[in-house]
Structure formats: structure tokens, C-alpha cells
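The other protein chains are all here in position, but one chain of the complex has been omitted.
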Amino acid sequence: MTSKIKVFPGTPLREVDFKEGKILYRHDEMNGQYAWDTGIGIGSYLAALKEGVLLGSYCRSCRRTVVPPRTVCEWCFRPMNSYIPLKDTGTVNTFSLCYITWDLKRIKEPEISAVIEIDGASPLHGIMHKLGEVDPEDVHIGMRVQAVWKPADEREGAITDILYFKPIKEG
Amino acid sequence: MSLLERYPNAPGAWLGELPITSRYTAGLAGERFLRAIKDDGKIMGSRCDRCGITYVPARQFCERCLDELDEWLDVGTKGEVYTFTLLFENLDGTAREEPEVVAFIRLGDGGLVHKLDEIHLDDLDIGMLVEAVFKPETERQGSILDIAYFRPTSP
Partner (left out) sequence: MGMRKVAVVGAGMTKFMRRAQETGKELSWQAARMALASCEMTLDDIQAVCLGTAPDAFDSIHLKGEYLSDGAGAWGKPYMRSYVGGGTGVFAPIQGWYHVASGLFDAVLVVCEEKMSSFYPHAQGAFLTIFDHTTERPLKPNLLWIFAMEMNRYMQTYGISKEDIAHVAVKNKRNAADHPCALLGNPDITVEDVLNSELLAWPVNRLDVSPVSDGAVALVMVAEHVAKRVTDKPVWIQGVGWSLDTAYWTNRDLAYPRYVEYAARMAYEMAGIKEPRKEINIVEPYDPFDYKECHHLEGLLLADRGQAPQLAIDGVSLRDGDMPVCPSGGLLGVGNPIAAAGLMKVAEIFWQLRGEAGARQVPGQPKRGLAQAWGDLMQVGTVVIMGTNP
């Protein structure tokens, strides 16, 4: 049918059509303010972060340690058995050098986002965070890193209590 | 400690927002509908003869048969109050001394939700006839707010 139809519906606009008032439009803003209950697993995760600890949880039947901690194992669907304090060190599973902020501002020095497999958690189990104190050129998959924490009195029970992860100097 | 308990010092809630800002085009029918309000002070409907429906606000298509609606008509600026409510609170939850009157005004087979003004609350009645009061032409922007409000009128 596409072979028979020459004109498909749709009216593309250019940005200037808005600027020059050629079409009518309306700006609006969602007033979306929320208080998300932290729940049991993530509430405990945040409390532990405030104390400078990365917390995971362990499922005895799957022999799996996950991070962030959750109360139910999604593989066997049984309750997890215990919380496990993990190390604040890990290995870079993957990373990106991002030259654009979340709201599309261009930046000169890239933000380095990474998935970090946390020591003590099961293989491939990591968290997303940022890397710092490192030349972007030197970042590589497999790099060993350690959390850099905010001073204890400034921590608020948030993932941002870890400022970033920095390379562990080898040797 | 048990996994079914929260750490005693765990924060109860994480506060945040959804930073969403939007720009909505009026659309094909909306463009024509709002321009008629802005330029001519007219409220337009569109008619599906097959289904026997006059859509207000005017639409580009009939939702019952999906035909394109070519027949546009001026449905006038007067309509009946189909139902109404009195608002004693503002959107932010603060109290109002005088209630705001919001009504659904029947026009064609559809209608508009809008404010009522120039009205005594005792006179409010379902079925009463009201008419659109337009902002001065120079202040109109091609918005539903180019109609300032509706007020009581006679046939």
C-alpha cells in the first residue's frame, strides 16, 4: 500500500512556526511533587548509606547477594534471608563519558557514569554511580574503584552520600 | 535484624519531583476552533451528518465513524448550564471567601467547562441559559481563556 500512496498524513512544523506565532500552542508545567515511601529494603539501604555502608541482601536458596537490598528474591520468589554489609569497593562493569547533562546542557568535562559491580555482591550485580578523581582517558572496564564518601556529618541517607567512586591505586 | 523490618533510623520517604514542562499544539481542529474565538468571537462546532452529532469544541473527525468532519458551524455563544459546582477551595488548598462557580455549559451535542460570573448564587440553576463573555479583542491569545466567563442571559 505504501507503494500506492504518495501523500501520507501529518503536518510537520518548524521551530520558527512557534516563534513567529504561525500556530497556536500552550505551555504548561506538571506540578508533580512526590514523597516516595522508601519501603523496607531501600529504607534500610539509605540508613546504611548514612552510616557509610553499602548494604545488600542475600537469598539462601539462590545463593545470590544483590544490591540494592530487596526483601523478596525475584528469581525464587521467596523472602530474602538477610542483609549483608558489602565493601565500598568494586569493579567497573561498564561506563560512559557523557558530555550532556540530564537537561541537555553541553558540558566540557564529561560526567563519567558507570555500573560498578560491588565487592561481596554476586557477579554482575552492581549499582549505577559516577566516577571521579580520574582522567577520562584512563577509565576502563575492569578498573578497580572505591567509594568516596561525604563526611559523616553531611550524610543524609541518600545515594549521593557517596560522591563518586575513584580508582584504587594498584601496586 | 529481620529482613521484614526497616532499619529504625531509615528515612520514611524520599522527596522528589517530576520535572516535566510541556508545549502542546492546538492541533488541526483546535487551531481553527481557537482562531474563531480569538478573531471572530465565535464558538464553532463540527457536524457529522451520518451519526447526527454536532461536536463542540469542533473536532477534525467523528469518533463514532472516523469520518473527517468538513462541515463546521457557528453554534452561537449561548448555552444551557448542564451541571455546575461551587468551589470553596483554591487549587493549592487554601480557602476562598466567595466560591468560584464552574459549570458545564451545553453547546451543540458537547459543550465547554468554564467559569460563571455576574451571577447571584441563589439564582444558579441547572438548565439556566448563559452566554459567553469574551475578553476584548486585543487581549485574546487564541486560548479557551479568551472567553472570560459565562453569565446569565435570556433567549
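All chains are identified by letter, namely A and B, in their written order; residue positions are counted from 1 within each chain.
FYI, a contact is a pair of C-beta atoms (placed from the backbone, for glycine too) under 8 Å apart; a residue touches a chain by one contact, two chains touch by 3 or more.
No experiment lies behind these values; they were computed from the predicted model shown.
A.B. asks: Even though one chain is hidden, which residues of subunit A still touch it in the full complex?
C.D. replies: 1-6, 8-15, 23, 27-28, 30, 34, 36, 38, 42, 45-46, 66-68, 74, 93-104, 110-111, 113-115, 124-130, 141, 158-160
A.B. asks: Could I get the residues of subunit B that touch the absent chain, sorted low to high?
C.D. replies: Residues touching the hidden chain, for subunit B, are 14, 16, 18-31, 59-61, 63-66, 68.
Definition applied: only the chains that are shown with their structure count from here on.
A.B. asks: Between subunit A and subunit B, tell me the centre distance in angstrom, where each centre is the average of that chain's C-alpha atoms.
C.D. replies: About 41 Å separates the centre of subunit A from that of subunit B.
A.B. asks: Spell out the residues on subunit A that touch subunit B in their complex, using ranges where they run on.
C.D. replies: Residues in contact with subunit B: 11, 13, 18, 23-30, 32-41, 43-44, 46-48, 50, 57, 71, 79-83, 103, 156-158.
A.B. asks: Which positions of subunit B touch subunit A when the two form their complex?
C.D. replies: 1, 3-26, 28, 30-31, 34-35, 142-143
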